[in-house]
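Shown below is the structure under consideration.
A single protein chain has been omitted from the complex, and every remaining protein chain is retained in its original position.
Letters are used for the chains, namely A and B, taken in the order the chains are written, and counting of residues starts over at 1 for each.
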Amino acid sequence: MSELLRCEELTKQYGKTTALNGVTFTLESGKIVGLLGPNGSGKTTLIKILNGLLTPTTGAIYIEGEKPGPSTKAKVAYLPDNVYLNTWMTVEQIVAYFADFYADFSMERAYEMLARLGISPKQKLKTLSKGNKEKVCLILVMSRQAKLYVLDEPIAGVDPAARDYVISTIINNYNPEATVLISTHLISDIEQVLDEVLFIRDGHLLLKKSVEDIRAEEGKSVDELFREVFRW
Amino acid sequence: MRQLDKNRPVCPQICELLCVDIVGGVYDAERRLPAVRELAAGWGVNPNTVQKALDTLEEQGLLYSVRGSGWYVQEDISRAREVLHDLRLEKTREYFAVMESLGLSAEETREFVKEWYYE
Partner (left out) sequence: MVKKLFKHEVYALWRSMIPIWAILGGVSILGRFIQLFEQETVAYNIISGSAIFFYVVSLAACIVCPFVYAITRFHRNLFSGEGYLTFTLPVTAHQHILVKLAVAVMTQLVTLVAAALSVIIVTFGDLTVEIGKAIAYIFKLCVREWGAHLPLYMVEAGIGLIVLFAVETMLFYACICIGQQSKKNRILAAVGAYFGIYAIQQVIGTIALLVGAEIDWEPLWTWVAEHPFATVHIVLCGGIVLAALVGGLFYFISYRLISRRLNLE
(Lines give C-alpha, C1' and ligand atoms only; values in the text may rest on other atoms or scores of the structure.)
Protein backbone atom coordinates (compact mmCIF):
# COMPACT_ATOMS: atom_id res chain seq x y z
CA MET A 1 0.00 0.00 0.00
CA SER A 2 2.03 2.92 -1.22
CA GLU A 3 1.03 6.54 -1.29
CA LEU A 4 -0.48 7.47 -4.62
CA LEU A 5 -1.96 10.89 -4.17
CA ARG A 6 -1.11 13.67 -1.77
CA CYS A 7 -2.96 16.95 -1.35
CA GLU A 8 -1.27 19.66 0.67
CA GLU A 9 -3.25 22.67 1.83
CA LEU A 10 -4.93 22.85 -1.55
CA THR A 11 -6.77 26.12 -2.06
CA LYS A 12 -8.49 27.44 -5.15
CA GLN A 13 -10.12 30.82 -5.45
CA TYR A 14 -12.12 32.12 -8.37
CA GLY A 15 -12.09 35.84 -7.81
CA LYS A 16 -13.74 36.23 -4.45
CA THR A 17 -15.28 32.79 -4.15
CA THR A 18 -13.23 30.05 -2.55
CA ALA A 19 -13.91 26.70 -4.16
CA LEU A 20 -11.35 24.74 -2.14
CA ASN A 21 -9.97 25.76 1.22
CA GLY A 22 -6.83 24.14 2.63
CA VAL A 23 -7.66 20.58 1.64
CA THR A 24 -5.06 18.10 2.86
CA PHE A 25 -5.19 14.32 2.53
CA THR A 26 -3.40 11.33 1.05
CA LEU A 27 -4.68 8.31 -0.85
CA GLU A 28 -3.04 4.92 -1.07
CA SER A 29 -3.05 2.74 -4.12
CA GLY A 30 -5.42 -0.19 -4.30
CA LYS A 31 -8.51 1.57 -3.04
CA ILE A 32 -11.88 2.59 -4.36
CA VAL A 33 -12.53 5.97 -2.85
CA GLY A 34 -15.70 8.04 -2.86
CA LEU A 35 -15.41 11.81 -3.05
CA LEU A 36 -18.73 12.79 -1.58
CA GLY A 37 -20.33 16.17 -1.21
CA PRO A 38 -23.34 18.20 -2.30
CA ASN A 39 -23.32 20.03 -5.62
CA GLY A 40 -20.91 22.95 -5.63
CA SER A 41 -18.88 21.67 -2.69
CA GLY A 42 -15.59 21.68 -4.61
CA LYS A 43 -15.47 18.10 -5.87
CA THR A 44 -15.06 19.02 -9.52
CA THR A 45 -12.54 21.75 -8.73
CA LEU A 46 -10.39 19.23 -6.86
CA ILE A 47 -10.64 16.79 -9.74
CA LYS A 48 -9.80 19.41 -12.33
CA ILE A 49 -6.69 20.43 -10.39
CA LEU A 50 -5.69 16.80 -10.13
CA ASN A 51 -5.93 16.52 -13.91
CA GLY A 52 -4.02 19.70 -14.63
CA LEU A 53 -7.08 21.51 -15.98
CA LEU A 54 -6.84 24.13 -13.25
CA THR A 55 -3.89 25.47 -11.30
CA PRO A 56 -4.34 25.80 -7.52
CA THR A 57 -4.18 29.26 -5.97
CA THR A 58 -1.98 27.92 -3.17
CA GLY A 59 -0.96 24.48 -2.00
CA ALA A 60 -0.12 21.55 -4.21
CA ILE A 61 -1.23 18.14 -5.33
CA TYR A 62 1.15 15.27 -6.05
CA ILE A 63 0.53 12.08 -7.95
CA GLU A 64 3.27 9.60 -7.10
CA GLY A 65 5.31 12.58 -5.98
CA GLU A 66 4.82 14.64 -9.13
CA LYS A 67 2.70 17.70 -9.76
CA PRO A 68 0.13 17.38 -12.55
CA GLY A 69 1.87 17.40 -15.93
CA PRO A 70 2.41 15.20 -18.97
CA SER A 71 3.87 12.35 -16.95
CA THR A 72 1.02 12.26 -14.43
CA LYS A 73 -1.52 12.55 -17.24
CA ALA A 74 -0.05 9.37 -18.69
CA LYS A 75 -1.10 7.46 -15.56
CA VAL A 76 -4.36 9.15 -14.62
CA ALA A 77 -7.52 8.16 -16.46
CA TYR A 78 -10.15 10.86 -16.21
CA LEU A 79 -13.86 10.81 -16.88
CA PRO A 80 -15.14 14.40 -16.88
CA ASP A 81 -18.60 15.23 -15.57
CA ASN A 82 -19.82 16.45 -18.94
CA VAL A 83 -20.02 14.62 -22.24
CA TYR A 84 -17.01 15.86 -24.12
CA LEU A 85 -17.25 13.65 -27.18
CA ASN A 86 -19.34 15.86 -29.38
CA THR A 87 -16.94 15.53 -32.24
CA TRP A 88 -16.95 14.44 -35.85
CA MET A 89 -14.98 11.33 -34.94
CA THR A 90 -16.35 7.80 -35.16
CA VAL A 91 -16.15 5.38 -32.25
CA GLU A 92 -13.34 3.58 -34.04
CA GLN A 93 -11.37 6.81 -34.50
CA ILE A 94 -11.66 7.89 -30.88
CA VAL A 95 -10.50 4.44 -29.78
CA ALA A 96 -7.49 4.76 -32.08
CA TYR A 97 -6.91 8.25 -30.71
CA PHE A 98 -6.78 6.98 -27.14
CA ALA A 99 -4.56 4.08 -28.15
CA ASP A 100 -2.19 6.51 -29.84
CA PHE A 101 -1.75 8.79 -26.87
CA TYR A 102 -2.06 6.48 -23.89
CA ALA A 103 0.49 3.70 -23.75
CA ASP A 104 -1.64 1.88 -21.15
CA PHE A 105 -4.74 1.72 -23.37
CA SER A 106 -6.00 -1.71 -24.41
CA MET A 107 -7.85 -1.64 -27.73
CA GLU A 108 -8.89 -5.22 -27.24
CA ARG A 109 -10.62 -4.40 -24.00
CA ALA A 110 -12.34 -1.36 -25.49
CA TYR A 111 -13.72 -3.35 -28.44
CA GLU A 112 -14.84 -6.13 -26.16
CA MET A 113 -16.85 -3.73 -24.02
CA LEU A 114 -18.26 -1.93 -27.07
CA ALA A 115 -19.33 -5.23 -28.57
CA ARG A 116 -21.09 -6.21 -25.36
CA LEU A 117 -23.10 -3.00 -25.53
CA GLY A 118 -23.75 -3.44 -29.25
CA ILE A 119 -22.20 -0.11 -30.19
CA SER A 120 -20.90 -0.20 -33.75
CA PRO A 121 -17.33 1.07 -34.11
CA LYS A 122 -18.29 2.77 -37.36
CA GLN A 123 -20.89 4.97 -35.72
CA LYS A 124 -20.25 8.68 -35.45
CA LEU A 125 -19.98 9.91 -31.86
CA LYS A 126 -22.35 12.77 -32.66
CA THR A 127 -25.13 10.39 -33.60
CA LEU A 128 -24.93 8.26 -30.45
CA SER A 129 -27.64 8.64 -27.84
CA LYS A 130 -26.68 10.54 -24.71
CA GLY A 131 -26.59 7.33 -22.66
CA ASN A 132 -24.37 5.58 -25.19
CA LYS A 133 -22.04 8.57 -25.37
CA GLU A 134 -21.60 8.35 -21.61
CA LYS A 135 -20.95 4.63 -21.85
CA VAL A 136 -18.35 5.15 -24.59
CA CYS A 137 -16.61 7.74 -22.39
CA LEU A 138 -16.55 5.26 -19.52
CA ILE A 139 -15.27 2.47 -21.76
CA LEU A 140 -12.44 4.67 -23.03
CA VAL A 141 -11.39 5.47 -19.49
CA MET A 142 -11.73 1.94 -18.13
CA SER A 143 -9.81 0.44 -21.07
CA ARG A 144 -6.68 2.00 -19.69
CA GLN A 145 -4.38 0.33 -17.17
CA ALA A 146 -3.99 3.55 -15.23
CA LYS A 147 -2.61 4.05 -11.74
CA LEU A 148 -5.44 6.34 -10.84
CA TYR A 149 -8.93 6.50 -12.29
CA VAL A 150 -10.83 9.69 -11.62
CA LEU A 151 -14.52 9.47 -12.36
CA ASP A 152 -16.44 12.69 -11.93
CA GLU A 153 -20.14 11.97 -11.32
CA PRO A 154 -20.22 8.78 -13.39
CA ILE A 155 -23.72 7.81 -12.29
CA ALA A 156 -25.48 11.16 -12.16
CA GLY A 157 -28.25 11.51 -14.68
CA VAL A 158 -28.24 7.92 -15.93
CA ASP A 159 -31.05 5.44 -15.53
CA PRO A 160 -30.77 2.65 -12.93
CA ALA A 161 -29.85 -0.01 -15.51
CA ALA A 162 -27.02 2.16 -16.77
CA ARG A 163 -26.00 2.78 -13.17
CA ASP A 164 -25.58 -0.95 -12.62
CA TYR A 165 -23.59 -1.11 -15.84
CA VAL A 166 -21.28 1.66 -14.69
CA ILE A 167 -20.73 0.06 -11.30
CA SER A 168 -20.09 -3.40 -12.66
CA THR A 169 -17.72 -1.96 -15.28
CA ILE A 170 -15.74 -0.28 -12.55
CA ILE A 171 -15.56 -3.48 -10.53
CA ASN A 172 -14.74 -5.67 -13.51
CA ASN A 173 -11.88 -3.50 -14.67
CA TYR A 174 -10.54 -2.82 -11.24
CA ASN A 175 -7.00 -3.92 -10.66
CA PRO A 176 -5.58 -4.16 -7.15
CA GLU A 177 -2.65 -1.86 -7.95
CA ALA A 178 -4.85 1.03 -9.00
CA THR A 179 -6.97 3.49 -7.11
CA VAL A 180 -10.36 4.67 -8.27
CA LEU A 181 -11.62 8.05 -7.12
CA ILE A 182 -15.34 8.46 -7.71
CA SER A 183 -17.07 11.75 -7.10
CA THR A 184 -20.79 11.65 -6.58
CA HIS A 185 -23.69 12.96 -4.56
CA LEU A 186 -25.67 9.75 -5.12
CA ILE A 187 -24.20 7.71 -2.33
CA SER A 188 -26.55 4.84 -1.68
CA ASP A 189 -26.03 3.50 -5.21
CA ILE A 190 -22.32 3.26 -4.91
CA GLU A 191 -21.40 2.96 -1.25
CA GLN A 192 -20.97 -0.80 -1.24
CA VAL A 193 -18.23 -0.51 -3.80
CA LEU A 194 -16.18 1.95 -1.78
CA ASP A 195 -13.26 1.34 0.55
CA GLU A 196 -13.02 4.86 1.80
CA VAL A 197 -14.94 8.08 1.66
CA LEU A 198 -13.96 11.73 1.66
CA PHE A 199 -16.70 14.13 2.72
CA ILE A 200 -16.28 17.60 1.34
CA ARG A 201 -18.37 20.69 1.94
CA ASP A 202 -17.85 24.34 0.96
CA GLY A 203 -14.31 23.53 -0.06
CA HIS A 204 -13.42 21.94 3.28
CA LEU A 205 -12.57 18.31 3.84
CA LEU A 206 -14.83 17.16 6.70
CA LEU A 207 -14.07 13.49 7.00
CA LYS A 208 -11.88 10.77 5.54
CA LYS A 209 -12.75 7.33 6.76
CA SER A 210 -12.95 3.69 5.86
CA VAL A 211 -16.46 2.66 4.89
CA GLU A 212 -16.35 -0.54 6.92
CA ASP A 213 -15.34 1.51 9.97
CA ILE A 214 -18.32 3.78 9.48
CA ARG A 215 -20.67 0.81 9.38
CA ALA A 216 -18.99 -0.96 12.27
CA GLU A 217 -18.57 2.06 14.56
CA GLU A 218 -21.65 4.06 13.72
CA GLY A 219 -23.91 1.17 12.80
CA LYS A 220 -25.23 3.12 9.88
CA SER A 221 -24.78 3.29 6.16
CA VAL A 222 -22.54 5.90 4.57
CA ASP A 223 -25.63 7.43 3.02
CA GLU A 224 -27.20 7.92 6.44
CA LEU A 225 -24.03 9.39 7.86
CA PHE A 226 -23.80 11.68 4.84
CA ARG A 227 -27.34 12.89 5.37
CA GLU A 228 -26.56 13.54 9.00
CA VAL A 229 -23.33 15.40 8.34
CA PHE A 230 -24.82 17.51 5.59
CA ARG A 231 -28.11 18.32 7.27
CA TRP A 232 -28.71 22.01 7.58
CA MET B 1 -27.87 -9.36 -7.24
CA ARG B 2 -28.48 -10.27 -3.60
CA GLN B 3 -29.30 -7.26 -1.48
CA LEU B 4 -26.88 -6.58 1.34
CA ASP B 5 -27.66 -4.65 4.50
CA LYS B 6 -26.10 -1.23 4.04
CA ASN B 7 -26.00 -0.52 7.76
CA ARG B 8 -23.69 -3.41 8.54
CA PRO B 9 -20.11 -3.89 7.45
CA VAL B 10 -20.02 -5.65 4.11
CA CYS B 11 -17.19 -8.07 4.85
CA PRO B 12 -19.01 -10.26 7.43
CA GLN B 13 -22.08 -10.29 5.22
CA ILE B 14 -20.01 -11.65 2.35
CA CYS B 15 -18.57 -14.28 4.70
CA GLU B 16 -22.10 -15.35 5.62
CA LEU B 17 -23.21 -15.59 2.00
CA LEU B 18 -20.16 -17.63 1.03
CA CYS B 19 -20.59 -19.89 4.03
CA VAL B 20 -24.17 -20.68 3.04
CA ASP B 21 -23.10 -21.41 -0.52
CA ILE B 22 -20.28 -23.67 0.63
CA VAL B 23 -22.53 -25.73 2.87
CA GLY B 24 -25.21 -25.70 0.18
CA GLY B 25 -22.65 -27.14 -2.24
CA VAL B 26 -23.33 -24.67 -5.03
CA TYR B 27 -19.79 -24.91 -6.39
CA ASP B 28 -18.80 -27.40 -9.08
CA ALA B 29 -16.92 -30.69 -8.76
CA GLU B 30 -13.60 -28.92 -8.69
CA ARG B 31 -15.02 -26.85 -5.81
CA ARG B 32 -13.54 -23.76 -7.39
CA LEU B 33 -14.94 -20.33 -6.58
CA PRO B 34 -15.55 -17.67 -9.22
CA ALA B 35 -12.88 -14.97 -9.55
CA VAL B 36 -12.84 -12.22 -6.94
CA ARG B 37 -13.93 -9.64 -9.48
CA GLU B 38 -16.84 -11.77 -10.62
CA LEU B 39 -18.00 -12.29 -7.06
CA ALA B 40 -17.65 -8.59 -6.37
CA ALA B 41 -19.54 -7.60 -9.50
CA GLY B 42 -22.27 -10.11 -8.64
CA TRP B 43 -22.91 -8.50 -5.28
CA GLY B 44 -22.04 -4.99 -6.43
CA VAL B 45 -19.38 -4.63 -3.78
CA ASN B 46 -15.74 -3.68 -3.57
CA PRO B 47 -13.30 -6.42 -4.72
CA ASN B 48 -11.01 -5.61 -1.80
CA THR B 49 -13.82 -6.46 0.59
CA VAL B 50 -14.44 -9.77 -1.14
CA GLN B 51 -10.74 -10.48 -0.91
CA LYS B 52 -10.83 -9.77 2.83
CA ALA B 53 -13.82 -12.07 3.29
CA LEU B 54 -12.03 -14.85 1.42
CA ASP B 55 -8.96 -14.38 3.60
CA THR B 56 -11.14 -14.66 6.72
CA LEU B 57 -12.73 -17.86 5.48
CA GLU B 58 -9.30 -19.26 4.68
CA GLU B 59 -8.22 -18.56 8.24
CA GLN B 60 -11.30 -20.36 9.50
CA GLY B 61 -10.35 -23.34 7.36
CA LEU B 62 -13.24 -23.23 4.89
CA LEU B 63 -11.27 -22.32 1.80
CA TYR B 64 -7.78 -22.57 0.45
CA SER B 65 -6.12 -20.59 -2.31
CA VAL B 66 -3.87 -21.89 -5.07
CA ARG B 67 -1.43 -19.35 -6.42
CA GLY B 68 -2.35 -18.28 -9.92
CA SER B 69 -5.45 -20.42 -9.97
CA GLY B 70 -7.86 -19.04 -7.41
CA TRP B 71 -9.92 -20.10 -4.45
CA TYR B 72 -11.18 -23.61 -3.65
CA VAL B 73 -13.56 -25.00 -1.09
CA GLN B 74 -11.99 -27.51 1.37
CA GLU B 75 -12.92 -31.04 0.52
CA ASP B 76 -14.19 -31.59 4.03
CA ILE B 77 -16.96 -29.09 4.68
CA SER B 78 -17.55 -29.98 8.32
CA ARG B 79 -15.69 -26.78 9.32
CA ALA B 80 -18.05 -24.78 7.15
CA ARG B 81 -21.01 -26.46 8.80
CA GLU B 82 -19.63 -25.51 12.21
CA VAL B 83 -19.04 -21.91 11.21
CA LEU B 84 -22.50 -21.64 9.72
CA HIS B 85 -23.97 -23.23 12.80
CA ASP B 86 -22.19 -20.68 15.00
CA LEU B 87 -23.48 -17.87 12.83
CA ARG B 88 -27.02 -19.17 13.12
CA LEU B 89 -26.65 -19.52 16.86
CA GLU B 90 -25.36 -15.99 17.14
CA LYS B 91 -28.24 -14.58 15.10
CA THR B 92 -30.76 -16.56 17.09
CA ARG B 93 -29.32 -15.34 20.36
CA GLU B 94 -29.44 -11.79 19.08
CA TYR B 95 -33.03 -12.28 18.02
CA PHE B 96 -34.11 -13.68 21.33
CA ALA B 97 -32.34 -10.82 23.10
CA VAL B 98 -34.21 -8.30 20.97
CA MET B 99 -37.52 -9.99 21.63
CA GLU B 100 -36.78 -10.01 25.34
CA SER B 101 -36.29 -6.28 25.24
CA LEU B 102 -39.69 -6.11 23.55
CA GLY B 103 -41.24 -7.98 26.47
CA LEU B 104 -41.29 -11.62 25.37
CA SER B 105 -39.56 -14.35 27.31
CA ALA B 106 -37.71 -17.08 25.41
CA GLU B 107 -40.67 -19.44 25.68
CA GLU B 108 -43.11 -16.75 24.52
CA THR B 109 -40.87 -15.86 21.62
CA ARG B 110 -40.90 -19.50 20.47
CA GLU B 111 -44.69 -19.54 20.56
CA PHE B 112 -44.76 -16.20 18.77
CA VAL B 113 -42.59 -17.43 15.92
CA LYS B 114 -44.55 -20.65 15.56
CA GLU B 115 -47.84 -18.76 15.35
CA TRP B 116 -46.48 -16.29 12.86
CA TYR B 117 -44.95 -19.05 10.73
CA TYR B 118 -48.07 -21.21 10.43
CA GLU B 119 -50.39 -18.32 9.86
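In the analysis below, a residue touches a chain if its C-beta (ideal position, glycine included) is under 8 Å from a C-beta of that chain, and two chains touch if they have at least 3 such contacts.
This structure is a prediction, so every number in the text was calculated from the model and none was measured.
**Q** Which of the visible chains would the unseen chain be in contact with across the whole complex?
**A** Across all of the complex, the chain we cannot see touches A.
**Q** Out of A:F25, A:Y62 or A:Y97, point to the residue that touches the absent chain in the complete complex.
**A** A:Y97
**Q** Among the options A:T87, A:S120, A:N175 or A:S188, which residue touches the chain absent from this view?
**A** A:T87
**Q** So that we can see where the missing chain sits, which residues of subunit A does it touch?
**A** Those residues of subunit A that touch the unshown chain are 14, 48, 51-55, 69-71, 73-74, 76, 78, 80, 82-88, 97, 100-102.
Everything below uses one rule, namely that only the chains that are shown with their structure count from here on.
**Q** Could you tell me the distance, in whole angstrom, between the mean C-alpha positions of subunit A and subunit B?
**A** The separation of the two C-alpha centroids amounts to 32 Å.
**Q** Can you list the residues on subunit A that touch subunit B in the complex?
**A** Within the complex, subunit A contacts subunit B at residues 30-32, 164, 167-168, 171-172, 174, 176, 188, 191-195, 211-212, 215-216, 219-224.
**Q** Which subunit B residues qualify as touching subunit A in the complex?
**A** 1, 4, 6-11, 37, 40-41, 43-49, 51
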